[in-house]
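Note that this complex is displayed minus one protein chain, with the remaining chains in position.
Should a chain be cited, it is by its letter among A and B, assigned in written order, with residues numbered from 1 in that chain.
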Amino acid sequence: MTSDATGSGMTRRSFLRASTVLSAGVAAIAAGLAPLRKIGQFSSVDEFLQKYYKELTPEEMKAVLARIEDEVQRQYGIRPHVRDYRPMNGVEFVYALNLTRCVGCRMCVHACVAENNQSRNPEIQYIRVLKMPNDGTFDVDKGDHNYAPKSVPQAGSFYMPVQCHQCKNPPCVKVCPVKATWQEADGITVIDYNWCIGCRYCEAACPYYARRFNFTDPSIPPDQLNLNMSYLGNRPRRKGVMEKCHFCIQRTRAGRYPSCVEVCPTGSRKFGNILDPDSEVSYILTNKRVLVLKAELGTLPRFFYYFDI
Amino acid sequence: MRSYLKFLRRCAGVSLAGDWRYYAWIGGLAALCVIGLNAYAKQFAAGLEITGMSDQVSWGVYIANFTFLVGMAAAAVMLVIPVYIYKNEDLHDLVIFGELLAVAAILMCLAFVTVDLGRPDRFWHLIPVIGVFHFPGSMLSWDVLVLNGYLVLNIYICGYLLYCRYQNRKPAKWFYIPFVFTAIFWAISIHTVTAFLYVGLGGRPFWNSSIVGPRFLASAFTAGPAFVILALQVVRRASASAAGSPGAPPESNAAAPQRLMHRAATAADLELLAVCLPELESVPQEERRACLAGATVLDVAAGDVLLRQGSKDNDAFFVLKGRVVVRREEGGRFRTTRNIGPGEQFGEVSALAGTPRAATATAAEPTRVLRLPQESLRSLMRNPKMNEIITWRMGERLMISDRSLLILRAIVQVSMIINVFLLANEIFTEFYNSNVQDVSWRYLVLGLHGHHALVPWFWTAATLNIGAMVVLMLPLSRRLTGLNVACVMCIFGIWIEKGMGLVIPGFIPTPLGEMVEYVPSLNETLVCAGIWAFGLLCFTIFLRMSVPILQGELSRANET
Partner (left out) sequence: MTSRGPGQPLDSVPSRLNPNPNTSIVLTVLTAGFVVLAYAFARVPARPGLVSRPPLVSREALAITPGTVRVSAAELIRSGGDVSGLDCYACHHKDSPPEIKYDAEHRIVLPKEHADLIISMRNCSECHPPNDPVKLDYDASGNVIVPEAHKGLLAMAHGHTLRNNNCYNCHDRDQLDQLHTPEGVVLKFEQATLLCASCHGPTYRDWMAGAHGRTSGYWDRKAGPMRREECASCHDPHAPAFTGLIPMPGPHLLHPLPQQRQVPPRGPDDHDL
């Protein structure tokens, strides 16, 4: 191999050698990106460019809802009804849970899964029931999450279901870098699934293990799809975004009880408008001894545990 | 502008040039990058289930590495503080290496955060005005700001200083000193803000403690300078000339300086010097003529030695025409420290300080130099402009001396002592009282409820850290071998401590007391390896471009 006298030209051999390595490298990169072919329907342009929920005009919202209905129809073969339920005036939701009556049957967990179109494989459950020893402790480290006896309740234990408490001072809202989660006027902390970037900072911030992340595309059997959907609530999510209990927005903002309240066989779950003095939750907060979990954190939950007397 | 583009083109060209070791290193790193890219493509297609993370442990090695690397980036400031605040000249040009390390580390941080996001395509939601930027409420938005700002700051400072050096121009104070001081405060802030990401979470008692911020900084300022110590030695070794035997400098003639052809200097020679050293114009004619007394001009051929390392003569030299290469012998290897062109000086340190010659100067091509006795140099330097240019040039030389490494060692030593002390504080606080409040600490140190995956990691890190601290306090670490061992122990100990000891235990147990452990998956590990390879690749290329510039080999003067 000879080089130029001035040293500034490329000899053929060195050029060939350099370009061989480079082209092999480029081929490796191109082949390395091959898995991206499997993405399938990743994101339409409209979804990618969709504005923030609070900035959408009513017309834009209608178009978004229609687009979501199209997407669901394409994926599941059946067209749902997606609405943007707004908070009602003069309403602040509060949840009360009777620890004397809860027997730990977990029907609330699965009713929620069915109502809110949660993924079955892998299974996302918003509600987590803890079996606590009845020895004077509320320390959640003593709780058992995986109890599976033949019959509940078991002696010597009480059962404490935990879900999103829709805190008045929510740590999850404070930490979201893009404000994809916020608290609405009726107290429900909601998530805009089309705005969330999936950083999971809110999941780290929540003291009650209430938030869930879609580690993969959710899978829902089409015959189990709940077609009554809300934009901020139970419309099917995609992988890479957060979700959590939203007090069944599609039910509660139409005046009905959440499905966990309705299915509870022992009547441990109570729900209503705290601003209404005649509601059962007003009665409970006035007449029962209520407590909240981890009160020392100052989250001010809207979820109260109480005992019967 | 065109000259800037040419500068960039030359930098790119030089980064592709090297010997077989360089190609092997770069090629291996590139291969790792491609493997990491493929692993990330798989993750992008399948979702984050392909990692070992779960709802219970929702941050894993990606964020652990991110946290460690933010510390490394912040530690670049440790080199800046002694130089600019305490005016320690030994570390002067090493500052650029520290800042280049910071740039590479920040690029790695940005990569780690991106691969951790569930929807990285939605990054535009973070941009103010077109997205929604939750500032100042969310600490993550603070982190986005400070990290990107730090990146821009360091790229600017390094780019400016290197370009000025390339042009052999003294950098204008106002274009870089304020930015350097900003960078000092900014560096401390990037790691404090990252610490506050964790500290601000009231629901995680393992993190919600005011000692976490100081621990972050102490560990960062240990690992960063330790890495720089190792990197500088690699640079020093790689920039040594590897020709022939590790003995004499190549192609040098044995002629002693006295026997070189010389003659008395004339006014014409001074005129020639004034052409390439404009500051000479400011010296009045009478003074210039006074300098001629005792000054000689030497014409030498390529390979002639002008001064020898260790000899005791103390004249100063100015190059009038041609090029001189200065090499220093250290530990049996020769290392080029500078290339000197017309108008530049050499030998002035011995002239002014009376110390023996620190290096050997050899002519690289037929060269004419002006030799001034010390008195003449001193009288020239009474002139302010001359004083400035000569002093500045004295400082601007690439001498990675053992002394600068020992200063860095002192920084690592003190930081590691503080780091170990803070850990001891934590251990006492958590374990003296058996009213167990912080179960995560128990899980980390002793294991909890039959789960103990992190216990060996914790004890390994503690052993490495305490061991490194002890080694650093002994004179053993004043020698390079001991120092290098201590640095490696520091880096690994801090990496384990930050990753397994600080990020992961915050999730175990969950806020509801569930114990779910975390093991990174193979895919996750490959992505991490790919990003580390990318960062090292960047850092290598940065060094490959900047060392020749600092040595004077790549400069405007030898543009073809």
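Operating definition for what follows: a contact is a pair of C-beta atoms (placed from the backbone, for glycine too) under 8 Å apart; a residue touches a chain by one contact, two chains touch by 3 or more.
Here the structure is a predicted model, which means the values were calculated and not measured.
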| item | value |
| --- | --- |
| Positions on chain B where the hidden chain makes contact | 10-11, 13-14, 16-20, 22-24, 27, 30-31, 34-35, 38, 42, 45-46, 49-52, 54-56, 238-239, 241-244, 250-251, 302-303, 323, 325, 364-365, 436, 439, 442, 448-451, 515-516, 521, 523, 544, 548, 553-554, 558, 560 |
| Absent-chain interface as seen on chain A, which is shown | 1, 3-4, 7-11, 14, 17-18, 20-21, 24-25, 27-28, 30-32, 34-35, 38, 88, 96, 98, 103-107, 109-111, 113-114, 120-123, 125, 128-129, 131-135, 141-142, 144-153, 156-157, 215-216, 221, 224, 252, 254-257, 261-267, 269-273, 279-280, 283-284, 287-288, 308-309 |
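Just so it is clear, only the chains that are shown with their structure count from here on.
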| item | value |
| --- | --- |
| Interfacial residue positions of chain A with respect to chain B in the complex | 6, 8, 18, 21, 25, 28-29, 31-36, 38-39, 43, 48, 52, 122, 128, 130, 139-143, 145, 162, 171, 174-180, 195-201, 203-209, 211-217, 239-242, 294, 297-299 |
| Chain B residues within the chain A interface of the complex | 16, 27, 30-31, 34-35, 37-38, 41-42, 44-49, 53-56, 58-59, 113, 116-123, 125-126, 131-134, 137-141, 144, 197, 200-204, 439, 506-507, 509-514, 560 |
